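Structure below; questions to follow.
Missing here is one protein chain; the remaining ones are kept as they sit in the complex.
Right after this comes chain A.
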Amino acid sequence: MTPLHWPSIRGRARADAGPLLLVALVVTVVALLAGATPPVLRSTSDEATRDAVRRAADDAAVRVEAEWPDDYGPNGGRVRAPLLADDVASLAHLAEGELEPSLRSALQPPVATVSSISMAVTDGSVQRRLQLEYLHSGDDGPAVTWIAGKAPGPSTPDESIEIPLNGAPWPMQIGLSEAEATVLGAKPGDRIPVQDDRRTPYDVRVSGIFRPVDPADPAWRLAPWLLQPAANRDGLGSTRFGGLLSDESLSDARLAFRSDQLRRSVRFDADPGTLTWESAQALASAVATLKGLSAVSAERDTSLKWATQLDSVLRDLRNQIATASAQAAVLLIAVLAGALLVVSLAADLLTRRRTPALTTARQRGAGLPTIAAELAVESTVVAVPAAALGLALAAVVTGSAALTWVVPFLVLAVAAGPAFGTLAAARATRDKRAPANRSARRWALRTVLLRRAAIDVAVVVLAIGALVALRQRGIGTAEDGDVGLPAAAPTLGALAAALLLVRLLPAGTGAALKLSLRSRRPLVLFAAARAAATASRLLPALAVTAAIALASFAITLHATTDRGLSDGAWQAVGADVQLTLGTEAAGSTAEIAQQVAAAPGVRHAVAARVVDSERFIADNTSIVARLVVVDTAALRQLRAGTPLAGLPDPGGLTTAVDGTVPALVRTSDDSLRPGTSFRLPLRTNTFTPMTAVGPAPAIGSGDDVVVVDRAAAAAAGLESAPNTVWATGPGAAAAIRATGADGRLTTRAEVLDERRTAPLTAGLVRLQLVAAGTLLALGLLGFALAAAAGAPQRWETLARLRTLGLRPRDAHRVAAGELLPVALVAAVSGPLLGALLSWLTVGPLALNVLTGQVAVPVTVVPWWTVEVVAVVALTVVLAAVVATESAVRKKRRLGDVLRVSS
């Protein structure tokens, strides 16, 4: 290997500073994007973890319950336990001790509670209820100040008294909050007459009036009715009051109630602030272990029974994060591929400019390894600092930068220049003459064509393989760059399709040339001739078309996600507003629906009975599905005015024949199909036979649903008391709030906003837009680079035509005509390819995991946006290229054409 010629390296770099800076810019931008995405994804995952746990609220709390131990005394009565408060506190300590350190650190301090049943206050008032509560948090919390009377004390001086089982109601002392005492008109020493639903009276006495030291103490959140009366907790129009039990009076409450009327539990609220995605993984495992322990110890009545949905929340989150990571990988691969194509175009441009110099160097004895090394030095000096700058910027923006994607891109970007240059130098000095005889020439041509076809076939087969893998296996659970072939499927698909299209370009331009020969307009002929002469250049059209296709793909994903979020919100709520009432208040649901329907701004309001996990039996197989008992005609009418799928009307839905209830069904595994007979087991060890008469739309977040008409259900003796109200119309939310119903109110707008602003979704949507913008910019840059690479030949041809009398302004038109086919192919086929790829991959990409839809979102191609942006952007760049070239040409003397050698 001959030594490197440093002056040549410096000279070439100085002469081509512009293209080299452009390469550096592309590498910087890509390194910034690729370096920043993994840390952003990681921090977004952490944020999503905290957000999911925060939103899950009650579901994310870890609760533990334990039955009371028997308190029977030696005489068959019940024995008062004076240290019961200590037992409850020790339950909290015991539960805390069972928590793994990772789980303990993610939870807030425990709050132990003892809650009685809700009792009716029988003072003549309407629907007042009283529920007794004991709260214990921290050392002695939540603290209160007694502003009248005193703290509840024991009812008897005999702390360990045994009372008969069927004796008079055992007295118990409670404290009332200042607000509640005022409403009840109670003062220390008063009795509050209460009875349970079986009309069994209880002896409740007010010992004092308290004021909370800290009303914001988290412990109060578990029983807010202790501080303020709570409306509608026990049915529409009801008001729940709370009676505070003390350490001393808790023992009396235990005696006053049966074991099943007084529940003790410990609750650990999750502490989202301490969570990260990584810690959540360990947490999920610890929670699963805990719940497993409960199952093992189920035989012991007083053992701890753990209950939480935290593991389920984390499992869903894990699924979402894995999907989002894979989708981010899909977009990153697209951007990296687009950037590599542009870097290759820049390398091609540099090589064209340098071919004479490289050829001369080769002729003067420079070996190919030396030329390659010289070009590699230049390439490294340009690309590596640019990548470092991009990574540094990524670190500044995100706090850290990942090399996973940057390193392979950088290696290829560094290799592109030397590869193109060395190949050009080798070709220029290769002593390979055309064979003398025709058959040998033909054979050589066939060999070239075969080689080219083999490469094309390989690319197409790879793309098809990737698409098949994606469609069969789905996007998978790629994280932090650990991606497989499926994630590259859209990019490979775009490349393969663009390759096939570009291969057709010479035929297209050839046909255009033939047509132009018949034209009387010389400019058309010259433009067509130039286009035909340059159509065989693969890289420019491939790069521009693939980049525009991938940009369209990204923008289509964005539009599909956006629409999916909207559809998902409709689906989750089922209307503009959904009110879900608790069991206690369910009796008033129909009345609420009527009130809402009559309110202004409400189009429709429908009451339904929704049971989330009802068990059905079909062919001896158990199927869990959501049961919806509703006036199907009213629901059909409600849904008709929304984007929701319509409710079919197969006929006969409202009539039960021989006790068999007709139903609309939908199951993810198709276990219930129209025509299937199945059964709904009842608590009475009987069952209600059902027949599927038609398909049901998805209702709510689950995929499996059985819809029956309320009239048919009632006729068959099926429980049909509604517990849910769906309402549509701009005034629906206000109307439901006006009823004062104390249920869970869910509005579509809030669900949509919540989902849109969820960290993972928001992050991915931003990445879709950034990827689309970057790919569009890369496509336009590729177009400009391709135009620059062909500029010398174009100038020479135009200059020669100028010597034949072509006017300068006509030369611009010919130049534009030459560049038009690539722009046209990219502007027309790019968006089409993007749409096709989206259509093929939206399902496997599992966008519905983020949009919250049951089914695959509908692919939304924003044709106008995509086409207008592509056409306008390419037209602007084409005009800019032609204008710039024209300005540059003006600086060159036309006479130089006589000095140009072919």
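By our rule, a residue touches a chain if its C-beta (ideal position, glycine included) is under 8 Å from a C-beta of that chain, and two chains touch if they have at least 3 such contacts; residues count from 1.
The criterion applied here is as follows: contacts and distances are computed from a predicted model.
Asker: For the chain that is missing from this picture, which UniProt protein name fits: "NADH-quinone oxidoreductase subunit C", "Iron complex outermembrane recepter protein", "Alpha-ketoacid dehydrogenase subunit beta" or "ABC transporter ATP-binding protein"?
Answerer: Choosing among "NADH-quinone oxidoreductase subunit C", "Iron complex outermembrane recepter protein", "Alpha-ketoacid dehydrogenase subunit beta" or "ABC transporter ATP-binding protein", the correct UniProt name is "ABC transporter ATP-binding protein".
Asker: If I consider the whole complex, including the chain that's not displayed, which of A:231, A:288, A:357 or A:533 touches that chain?
Answerer: A:533
Asker: For a quick check of understanding: of A:48, A:245 or A:525, which residue touches the chain that isn't displayed?
Answerer: In the full complex, the listed residue that touches the missing chain is A:525.
Asker: Just one of A:144, A:806, A:845 or A:861 touches the chain that is missing; which is it?
Answerer: A:806
Asker: Mind pulling the chain A residues that touch the left-out chain?
Answerer: Those residues of chain A that touch the unshown chain are 513, 517, 520, 522, 525-526, 529, 532-533, 797, 800-808, 893-895, 897-902.
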